[in-house]
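Excerpt of the complex: some chains, original placement.
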Amino acid sequence: MKRTFYSFGALALGGLAAAQPALAAPAAEAAEAVAEIAEVAAPAADMVGGGTAYILNTLLFLIGGFLVMWMAAGFAMLEAGLVRAKNTSTQCLKNIGLYSIAGLMFWVIGYNIAYPGFDGSGWFGMAGTIYDMQGVGEADLDTGYSVASDWFFQMVFCATTASIVSGTVAERVKIVPFFIFVVLLTGFIYPVVVSWEWGAGSLDAMGFSDFAGSTLVHSTGGWAALVGAIIIGARSGRYGKDGKVNVFPGANIPLATLGTFILWLGWFGFNGASQLAMGTIGDVSDVSKIFVNTNMAAAGGVVTAIVFTLIRYKKADVTMALNGALAGLVSITAEPLAPSVGSSILIGAVGGLIVVFTVPLLDKLKIDDVVGAIPVHLFAGIWGTLAVAFNTQSEVDGVTLTMGQQFGVQGIGVAVTAVFVSAASAIVWLALKHTIGVRPTEEEELAGLDQVEIGVEAYPEFART
Amino acid sequence: MKFIIAVIKPFKLDDVREALGSIGVAGMTISEVKGFGRQKGQTEIYRGAEYSTNMLPKVKLEIAASDDIAAQVVETIQTTANTDAIGDGKIFVLDLADATRIRTGEAGETAL
């Protein structure tokens, strides 16, 4: 789906049609077209005027935007709960810092790289640097929604990508190199990937489909995290001789739970408002369906993770259940509208399974992912992106792809994202490593970053190290 | 005077304190510790990785007692804290050279 500016030149059909944006899935599109025609035939009083539609579309972005902004708090709490107490203040600082940097960078350059004005294809472009928000009093009915609301909604997605990375590489990266990485990720790497699809670039042209960002947001964050984890290495003492995995339990499980609930809540904005419009009864109904599917995929992920860990380990590791919820959410993000409720549950459940299997796998490979962000955002993100093919097939040049072709295209999208994000991230991490350095000394790491970098203990009165 | 250090299971604390009170022990100092011994901890699974801490939560009592009642204190703790299960803990008795009550400056047995 494109997240481009669309102009309503033709208002001929009246307000109702005017407010109807391009739809994500051709299948759905066809179905709605029928509905629309029926609606147009309805009494004029039932039509939604262009002004009203503009307001409602904008409102969707605003509500969706603040919900996704709230996810920044969710990541902060999830990560603060899963690191050790001695690194908790650092993790809090990183999270509020990265959210701030993402906003600034997406304004300075990011948005104009993400939406470079591609004309149906392209891999890199820029529509300028600093994003020119519409001035006060320049609201233009033709844009269909407030430009600032759209920018706000896009910006919070950008921040999400950075949050993913901070969780994986927690407890061993100094704050300055971390923030530099965030600057480049949010100002350059993420926007480039977005431009391919939502910016009407080449992936979009091929028929690649990623409704709310399983690949564009989550996998991008995931690849950056994975490459970071490899280049930076594991936390000191995490992997013993002869393959022994030393467990560093998270310091505050209720906080991690809270973080997960926050993310779950925010995801209604993430997926729901990615419908990009609610100025028609069709759109608002789609948003509703997306709410349901999003919720049910998460539920599927939770239940699967609990049942599976109960069977395999005789205990229900709560952190796996939390990761299961998130994996369910990431899985459904690529296509939260088209699947039936049953399919959504299934898609989420597979996401949950992926997590419980791949978390220990990463440990086998000595890839140290503190919060499980790689399984959740990368692996489940890939799964969700591929699973789109089961439920939606794009139309390319007037021809609808077969399910097999769609799989192919989805695979291509996954692959180019993998290559580009991994390469770009590797360059940045390596450059940081060989210049200012990424890690604290071992002694500093043992003492905890809070002492060394922040000077403020997270729980000074009861932390025991 | 004796300085008695007892390591017991946490949930036995109230019983032991009551029993000691009833034989005239007026004070003690309590801390939470981790015990390492024959009793093994559960094997835990955290995110797919097994671990067993082997460090079990215990409570440590420190009691200064006059020589007269020291033996009785040891016995009382032993019988009250006993659950017949491994990990019930230990009682150590050291000689106490001197004791002072901070409030009054009194020294020796009257300070206890």
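We just call them A and B in the order they show up, numbering each chain from 1.
Methods note: a residue touches a chain if its C-beta (ideal position, glycine included) is under 8 Å from a C-beta of that chain, and two chains touch if they have at least 3 such contacts.
Keep in mind it's a predicted model, so treat the numbers as computed, not measured.
Undergrad: Provide a label formula giving the number of copies of each chain type in the whole complex.
TA: Full-assembly copy numbers, per this file: A x3, B x3.
Rule of thumb we're sticking to: only the chains that are shown with their structure count from here on.
Undergrad: Taking the mean of the CA coordinates per chain, how far is subunit A from subunit B in Å?
TA: Averaging C-alpha atoms per chain gives centres 53 Å apart.
Undergrad: Inside the complex, what are the residues of subunit A that reach subunit B?
TA: 245-247, 249, 309, 313, 315, 317, 319-320, 356, 359-360, 363, 372
Undergrad: Can you list the residues on subunit B that touch subunit A in the complex?
TA: These residues of subunit B touch subunit A: 44-49, 51.
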